[in-house]
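And now, subunit A:
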Amino acid sequence: MPRITFDGISKSFGDTQVLDPFDADIADGEFLVLLGPSGCGKSTLLRMIAGLTDITSGTLLFDDVPVNHADVRKRDIAFVFQSYALYPQMTVRQNIAFPLLMDRMSGWQHLPILSTLIRARLMRDERVRSQVNGLAEQLGLTAYLDRRPGALSGGQRQRVALARSLVRDPSLYLLDEPLSNLDAKLRIQMRTDIAALHREVGKTFVYVTHDQIEAMTMATKIIVMDGGKIQQIGTPDDIYDRPANTTVARFVGSPPMNLVDLSSGDQQWRQSLRRSYGDGTVVGFRPENVRIVPSGAGIMPGTVETVERTGPESIVAITLDGHADSRTYARVPNDMTPSPAERVSLDIDMSSSSFFDSVTGERTELPVTA
Partner candidate 1 sequence: MGFPTYWMINTALSSRQQLFTEPQSLWLQFTNWSELSRDLDGVPVVSMLTNSAFIAIGTTVLTILLSVLCAYALSRYKFHGRGAAAFLLFSTQMVPQGVFLIPIYTLFLGLGLVNNLWGLVLVNAAFSLPISTFIIKAAIDGIPYELEEAARVDNSPPLSTLTVVILPLILPSIAAAAVLAFFAGWGELMYATTFITDRAEWPASVGLSVLVSQPGVSMPAVMAVSVMFAAPAVAFFLFVQRHIVSGLTAGAVKG
Partner candidate 2 sequence: MGSAREFPYRLSAAALLTGSLALLTACGTGGEEADGEGVTLTLGNSQWLDANRGEGLWEAVSGFDHASEHSVERVEYPSGDIATTLTTELGAGEGPDVMFIQDNVFESFVDADFLEPLEDAVEGANLNNTNEGGVKDGTRYGVAWQRAPFALLYNSGLLDEAGVEVPTTPEELIESADILTEELGVQGFGDPSPLVDDGRWLQHINIWTYGHGGSWADEDGNITVDTPENIEGVEVVKDLYDAGIFSDEDLHTNRAAFAQGQVGMVDEIGGGALVASLEGGMDPQDIHVADQPTPEPGYHQQLYVVVNANSPHVEEAKEFVSWLVTEEGQEMLREASGADPLATDVPVTEEFAAENPWAEGFLEVGSHTQSTLIPGHELQTTEIMTLIMDHVQEVLVNDIPAEEALAAAQGDVDNLVGSGD
């Protein structure tokens, strides 16, 4: 049950830096989500933790012990692949039992032919049987134990992959976008199941996803990555309420945080905001912190573009005056929705807003004056 320390870890393939050096410390039992768009280096980082990819520089420590060169098999990890990587020629039972067999076999027993016999014997072993059966029951796979992965649905395969990783009771679980191949309904259910599993086993999980909802619902800690850089490390609330920069702000939340750059434009409302918050500032605010008020009453005037009902509430897209190329979103109760093309004004709770430097995009802490 390790505490994971990243000490200046970085990765490059040839001349291309895919992950800039960074430091982080992940406590034991944490559910860490590596979140970012595809190609941001999050899978690479996960593979580095697993030992499947070399670490270019820096030190990776499990409980303060450097493991840079430790073999994958020594790290006591489970890894659930995006594609599940089930062994197609083996039955579900054999797939799940495989790690158990490998744990029990010594060097010479892996010799061809001999290994076949020994594996056959181990498959009949009572402890192996009960472990596999128990896990299968827990994950609802009992009926499929003698099928091959090819004959299973996506959700079933996913559970087999999970079962295979659980069977050894490792101290670290690594999951690489395990839900991305499932349909929406199943995904929500599995999300809950995995989160429950984490609470149950109490081990450290590292989970890679590009889906920020998965991240927000499951994580105890999130590392947001983009373009090979660590953008922010924090709890889901930190990430959501206090994004470290505009990249994180734009990535997390659906719709994401609205960003209004005050550095240009000469409308009157801009000029007055500039006076309050400085002229190199980007104001960021969540759609739920926006109130739509009649034109002339709020802080930012604009025109309603679309109204999208999501059930209990609606998402209203507004084009701010002098801001034609981007939309600003508001999340409002259904009974308060304006009509498209209506002139409105936005009233914003500045105390819950974030402020960023318009040049660097970094978060700046400003005293709220308005």
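Everything below uses one rule, namely that a residue touches a chain if its C-beta (ideal position, glycine included) is under 8 Å from a C-beta of that chain, and two chains touch if they have at least 3 such contacts; residues count from 1.
How were these candidates chosen? In short, all candidates are chains of the complex that A comes from, given by their letters.
Small disclaimer: the values here were computed from a predicted structure and weren't measured.
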item: Complex partner of subunit A (touching, any copy) among 1 or 2; value: 1
item: Candidate 1-facing residues of subunit A, complex; value: 50, 52, 72-73, 77-79, 81-83, 85-89, 98-99, 102-103, 105, 107, 110-112, 115, 119, 164-165, 168
